[in-house]
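These notes are about the structure you will find just below.
Here we show just some of the chains, and they stay where they sit in the whole.
Chains here go by letter, A, B and C, matching the order in which they are written, and residues are numbered from 1 within each.
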Amino acid sequence: MFELGVVYRNITRADRAATERLAAFGSATVHEAQGRVGLLQPYMRPIYAGAQVSGTAVTVLLQPGDNWMLHVAAEQIQPGDIVVAAVTAPCTDGYFGDLLATSFMARGARALVIDAGVRDVKPLTGMGFPVWSRAISAKGTIKATPGSVNIPIVCAGMLVTPGDAIVADDDGIVCVPAAQVAATAEAAAAREALEAGKRARLAAGVLGLDMYGMREPLAKAGLRYID
Amino acid sequence: MFELGVVYRNITRADRAATERLAAFGSATVHEAQGRVGLLQPYMRPIYAGAQVSGTAVTVLLQPGDNWMLHVAAEQIQPGDIVVAAVTAPCTDGYFGDLLATSFMARGARALVIDAGVRDVKPLTGMGFPVWSRAISAKGTIKATPGSVNIPIVCAGMLVTPGDAIVADDDGIVCVPAAQVAATAEAAAAREALEAGKRARLAAGVLGLDMYGMREPLAKAGLRYID
Amino acid sequence: MFELGVVYRNITRADRAATERLAAFGSATVHEAQGRVGLLQPYMRPIYAGAQVSGTAVTVLLQPGDNWMLHVAAEQIQPGDIVVAAVTAPCTDGYFGDLLATSFMARGARALVIDAGVRDVKPLTGMGFPVWSRAISAKGTIKATPGSVNIPIVCAGMLVTPGDAIVADDDGIVCVPAAQVAATAEAAAAREALEAGKRARLAAGVLGLDMYGMREPLAKAGLRYID
């Protein structure tokens, strides 16, 4: 499936404005809004708390212990992109550090999502360049074997196609296919509007049991109360 | 063992005042004070650092990917409770977020301990509602199958009976049976009083080897020094 | 291989001044500077973010669930040392807390690296005593069976000889053999000098592809660009 040794220069990015809107909703709301699909596996964690971003995917397929293609990917970055990287075999090496982050930021990248390790966590935190990764490791990598840039990849269990929208925060990372970004942003906005009212009622002490009308379906499902 | 589809409304909570005292000691001291039993497994981690709480357990048994019973549990919460939730099979889904936290806080809950995933980490941190969980995940859950509330459950390897005292902080989570809370609080206070003196002597450079009289038992156990 | 029940009192520590220099470079640069060897496995994590230290290793081999030898090790600590501890079988118990940290600090220790669990994370953070560990657990330990102090040990997959230099930060932990510390510090300084210039050029938008002359080797390796 995965073509090695190629760089696709022309990819169709999701609509910029709609993609920008997704960041404010966060990964949980976006995940719900697109029908509970698209989430990367939860072993992916941010290197520091609090970042919340969205952007269009530039994808990278890397070889184990080899970060050569991240340099190749840098040239394909456009402002507003998020680089999404996978490796052909599980690897925890530190593929990415402050020098590459400097280059990525200069190109306009918003973040990196990488199913491998990263290093220079302290400088990256200082620079404010957010990274989601499976590991942190001081171990560097070599530059010996080509992978690919901008092919469809599987990152942390999810298929990511170049140009898809990516939303990432403390809760995780969601991939939204380019064609669904606008609709998903609408659905997320609608969901969030609904939640504001619910939040106020719950804060006032109303129970979800009543607010959502759960008592009858629970009784039908056989729930019994015992005093 | 685990009865499904029932909610026990009347549970006997551990003594409130004694339970309140436990928070200040923290999980490590309380664990020692009750004889080194009662600790949940260490894969349970706080979603933010620094919280330290105690409270009485309202227990919840959940179905995989289904958080219906958390809504049912909300109604059973009394001020000073900590909700302790387990799932019938390992699951990392995000069972709990800021809406449920709003409801739990309105009912007087102190914290949530859940052997599954949670989401809305950033809002929860902002609200100051502490959660200990096995995972963080943006993946939501459905409301389809009843579990139970206020039955004895196994959470992260430990049996928790409704009404038991729970102590949680950065070091982990300890369960103290309701009948032992007062005695455990006494033992913890005694232990802490002892430690204050030890701390001062160690800070002054006294060695534990001397302070605890370890040199002779070490020699008896065969320890040899080689120059 | 591992001798049990012995304490070596006279060890040859790496050169103090050269060891001190290593902290500022950090684990990633030091790892590169000594030829990409010496890194402990990345499951070892700091208990709080931001600490960056170097020091000479006092090694400890512990028994499962037994921290007796940490007290024995305290006496062997000299200012500038880092205690490096391993256990004879995988164990997540909390071997170390604020009392031992008080003692270690009084002796001049810089940090603890332990392939096991620790507790009292909040007080340790407050005291500013950095620890790298495989787990955090409130579960205490006993003092029943001797291990050893200042023998060569394997900690998180790496052989550490007493007196070796240790460098630890958010990226991980590196061990530098005593005989190589001066040369490694030189190499790290040279590497860092090079990186400063590179960072400026990358920030200005120069691509790594051009700065490192990668285009030709990539083409030779068969990389194809597709429009």
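What we mean here is this: a contact is a pair of C-beta atoms (placed from the backbone, for glycine too) under 8 Å apart; a residue touches a chain by one contact, two chains touch by 3 or more.
Note that the structure is predicted; figures quoted are calculated from it, not measured.
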| item | value |
| --- | --- |
| Copy number across the full structure, from 3 displayed chains | 6 |
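Note that only the chains that are shown with their structure count from here on.
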| item | value |
| --- | --- |
| Interface sides of chain A and chain B: same vs different residues, half threshold | different |
| C-alpha-based rotation, chain B on chain C, 0 to 180 degrees, nearest 5 | 120 |
| Chain A and chain B, separation of their C-alpha mean positions in angstrom | 31 |
| Where chain C touches two or more other chains at once, by residue number | none |
| List of chain A residues in touch with chain B within their complex | 26-28, 31-32, 36, 39, 42, 45, 49-50, 52, 169-174, 195, 198-199, 202-205, 207-209, 212, 214, 218, 221-227 |
| Touching residues on chain C, where the partner in the complex is chain B | 5-10, 48, 68, 71-72, 74-75, 92, 94, 97-100, 102-103, 105-107, 117, 119-122, 125, 135-140, 143-146 |
